[in-house]
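Here the complex is missing one protein chain, while the rest keep their positions.
Chain nomenclature is as follows: A, B and C, assigned in order of appearance, with residue numbering initiated at 1 for each chain independently.
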Amino acid sequence: MAELTYRDAVSRGIAQELANDPNVVFLGEDVAGAGGVFKATTGLLEAFGPKRVRDAPISEQAILGAAMGAAMTGLRPIAEIMFSDFLAVCWDIIANEIAKSRYMTAGQMSFPLVIRTANGGGSRFGAQHSQSVENWAMAVPGLKVVAPSTALDTIGLLAAAVRDPDPVIFFEHKSCYPMKFDVPDHDGDIVDELGTAKVVREGTDVTIVALALMVHRALDAAERLAGEGISAEVIDVRSLVPLDTATILGSVAKTSRLYTVEENPRLCGWGAEIASIVAEEAFWDLDGPVIRITTPHVPLPAADSLEDATIPSVERIVETIAKTAPN
Amino acid sequence: MAELTYRDAVSRGIAQELANDPNVVFLGEDVAGAGGVFKATTGLLEAFGPKRVRDAPISEQAILGAAMGAAMTGLRPIAEIMFSDFLAVCWDIIANEIAKSRYMTAGQMSFPLVIRTANGGGSRFGAQHSQSVENWAMAVPGLKVVAPSTALDTIGLLAAAVRDPDPVIFFEHKSCYPMKFDVPDHDGDIVDELGTAKVVREGTDVTIVALALMVHRALDAAERLAGEGISAEVIDVRSLVPLDTATILGSVAKTSRLYTVEENPRLCGWGAEIASIVAEEAFWDLDGPVIRITTPHVPLPAADSLEDATIPSVERIVETIAKTAPN
Amino acid sequence: MTTMPSYSEYGNHDPVLPDPVDPANAELPIDVDTRLTLFRLQQEIRLFEKRAYDLFLRGLVKGTSHLSLGQEAIAAGFGAAMRPDDWTFATYRGHAHTLARGVPMTPVLAELLGRANGLLGGKGGSMHLTSVEHGVMGSYAIIGAHLCVANGAAWTAQYNDTGQVAVAFFGDGTTNIGAFHEAVNFAKVWNLPTVFVCENNLYMEYTSIGHVAPVPNPAADRASAYGLESIVVDGNDADAVYTAAIAALDTARNGGGPSLIEAKTYRHGGHSRADPGKYRPDEEVAAWMDRDPIPMYHQRLLGLGVDEGRLSAIATQTAAAVETATQEAIDGPLPDLASIYTDVWADGGWQWRN
Partner (left out) sequence: MTTMPSYSEYGNHDPVLPDPVDPANAELPIDVDTRLTLFRLQQEIRLFEKRAYDLFLRGLVKGTSHLSLGQEAIAAGFGAAMRPDDWTFATYRGHAHTLARGVPMTPVLAELLGRANGLLGGKGGSMHLTSVEHGVMGSYAIIGAHLCVANGAAWTAQYNDTGQVAVAFFGDGTTNIGAFHEAVNFAKVWNLPTVFVCENNLYMEYTSIGHVAPVPNPAADRASAYGLESIVVDGNDADAVYTAAIAALDTARNGGGPSLIEAKTYRHGGHSRADPGKYRPDEEVAAWMDRDPIPMYHQRLLGLGVDEGRLSAIATQTAAAVETATQEAIDGPLPDLASIYTDVWADGGWQWRN
């Protein structure tokens, strides 16, 4: 059992995949020489050389275009987009090209590529460097969407993403980078499976579905709710596409109450999708309203005091559930 | 009472606003000299001159940047992005700049601008020229989002959008352009109100919520359902942000059953948002599952036979409701 | 006082007339077989597209379509010059480039008709023609993106040291979009074997390029911004295009990095099927019709002593091929509706949940 930060898990995951397959290549801005602005890719250039780990100009469209063209011709690129907010400058390549080209060409091409990006708030960076935009990616057919909450999941899901034959948008949470996690000793590569949610805490009264940083808050909230006599089951969604609805519906069948905890702003978030699936398919299981706990539908403010009061907090989760759940 | 196409309603709406306020200006690709590739802006150059109606290079970021900078300094620009799919090439300007700058500057700036764009399928243009992406815009705090279904609404909502002090993304439906509508004679300008849904057909058994082209299909479906003894109320949402939840919740309180008919692909659509609102706030009103009828979560195929079977059709709406609704 | 640029009236701007043909191009060291290939490719594209246009008029082609009538020499010149394992990246105006790489007519035409025997089973349509087997790595309908994508294929060639080259075609209007800048710059910085070919047909959709670009040669005048040579060729002369193509492909293959070529040309019809092209001065249209690449090339070959019979045989064979393709396309069945749900993912399906 070793202790590993989420940040180091990223570089370990990339290193594992570079070692595993000579067709895996990695590119991005300041990722090689500098080891990444979050220091999540240090050592890769030294270990794998400039042919496989390559710095790019500030040209996100060119970066993802290169990843796409390389993928269709046999490489397996990992591309970094420094902050997920910047997906907006290359959204055409992602949403219109990478996502659709396999379908449009009737399967002539494959796009085994991964776009890694730093997502989420908590760093006091303001509205243009703190967004949670996993719902943007989920809304586009043809993209797989993953967001790990722990170091082990980061390695395993990143490996699964790299080995997957389809394009995966891989959201790393900025506020998780410094977190430390136990990673069990392991023989050989760590490879997880896309499309699998995890019940990270069992419970019987309510189901809380969360993602990335929010998983940790949901777990803390569940602990506090236990003190108030509410038994909460917590599910780490991990993969928005493919989505493990079976695990979610299974839990709701047991608890009859669903809460989602989302960092993305309220409208059209992944929580709305899951709430809608449950409201359609598990309607008769439900004993009460489906409640979404989200960042309000505002851009994120920069000041620490304001940011902390905007993103869902443990307190807000506890209060919302305590106020509305049966116990 | 005059007959007007939806296409001509666009140019009439723009002309009305150019005439109403000398600060209104209009720019886009091929919009001036050519009158627009959909011929929805013909005659404007001739009527208002090249200073107010201006052709731009193929530079969507520059176009929307110009609109944004002009809006913050006192003009009221209307910018055309030819197809809504192309919002992806300028998504940064929309989602990160226009949407957030008022908030980030604590209200120092206003962005009274309208981005008009041709949305939706039915033209056999394939996956990159047929998308319905109103949900992309709805997901971003700071944007207002409007999508008219008739000629009268097009004029009135476009006018309301131009006169609104906030940025509005105005989705015109390509398949509506050739449709003819009666427009009542009217003294003075036609100006509607954002954030107001319309009950376009009253009914008692089920509520169908639809947008743009889907409103017409929902109305046809309601007619056919009436023949099967199901009384459907049809709501034209018209404005996704602000959203007239009162009208929707009011209808559900009456019918106890909600169906959404969406052209955007299934995941994280506006239907998911409305379904989630209802599943939370009108849970006790509901007599059965909330059902979303959507384009499946695939890119759109080009062939006419395939496209028609992908986007929600009258038949699919009727069948889905007939199979699941009480009567 | 700030002033607006003077606004020349729509359809009434100064005509842009073609340069006279350079007689030296007849002397270029190109063997007769290659020249016959160039002739045949131009014929095939011309007759195919005329037929495609007829089929629009008959209501058989349902979506939009963008023809290269008048621009065939460019696709032909590159088609003849490229190695079979080189890669083409085309735009929505991609019929010509698809055929020029050897893709048979039937699946291309059937795709335009939305049939199951279409190149993409009807899922892509006219704007997205792709045949990986022939190195046609897609036709892209949103301006600019594919220039970036072409670099990725070039990167694979560089990574695997295969000597393959990625060639991306695009229009004059495309030089104004950000992705153009990023792509050409990136190719140079990474020294990639990418050849960027601007088909300058003087118009974006309906707006004269002179209204929306501040330099007379929208691609060539920007080459120096990327440390590249400025190259302008006569895009209506297949020999000139072929020669420039060979040079750029060689440079790329040999580690010399990217090139940016501007080929001057003109489309005979409108931008797309919806467009009658009325914004073009009559005199301009007439002058360019006189510079039609195909009769011109026909004359050149005769002048070089090629037998008229060989040329008319090519024309006849091509016409027959177009007939066959027409029949096979029209006879093609409609796609199975189940195909809506295939090929989102590499496993062949579309499932996004369990």
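As a working rule, contacts are C-beta pairs under 8 Å (C-beta built on N, C-alpha and C of every residue); 3 or more make two chains touch, one makes a residue touch a chain.
Because the structure is predicted, anything quoted here is derived from the model rather than measured.
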Which displayed chains the hidden chain touches across the whole complex = A, B, C
Of the residues listed, C:E44, C:D86 or C:E182, which one is in contact with the missing chain?
-> C:E182
Given B:G142, B:G156, B:G203 or B:G269, the one touching the chain that is not displayed | B:G142
Based on the whole complex, identify which of A:R7, A:R76 or A:H129 touches the chain you can't see.
-> A:H129
Out of B:Q16, B:T41 or B:N96, only one touches the absent chain, namely B:N96
Where the missing chain touches chain C, by residue | 1-5, 144, 157-158, 161-163, 176-182, 185-186, 188-191, 193, 211-215, 221-222, 224-227, 252-255
Against the hidden chain, chain A presents residues 29-30, 32-34, 37, 45, 50-51, 55-61, 85-86, 88-89, 123-129, 267, 296-299, 301-306, 309-310
Residues of chain B touching the missing chain are 25, 51, 54, 56-57, 59-75, 77, 92-93, 96-97, 101-110, 112, 141-142, 165-166, 195, 241-246, 277
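The definition used in the following text is that only the chains that are shown with their structure count from here on.
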What's the chain with its C-alpha centre farthest out from chain A?
-> C
Could you tell me the distance, in whole angstrom, between the mean C-alpha positions of chain A and chain C?
-> 40
Chain-centre distance (mean CA atoms) for chain B and chain C, in whole Å, is 35
Where chain A and chain B are represented by their mean Cα positions, the distance between them in whole Å | 30
Could you list which residues of chain A touch at least two other chains?
-> 92, 96, 103-104, 141-142, 241
By residue number and range, which residues of chain C touch two or more other chains?
-> 120, 123-124, 128, 140, 142, 144, 178-179, 339, 344, 350, 352
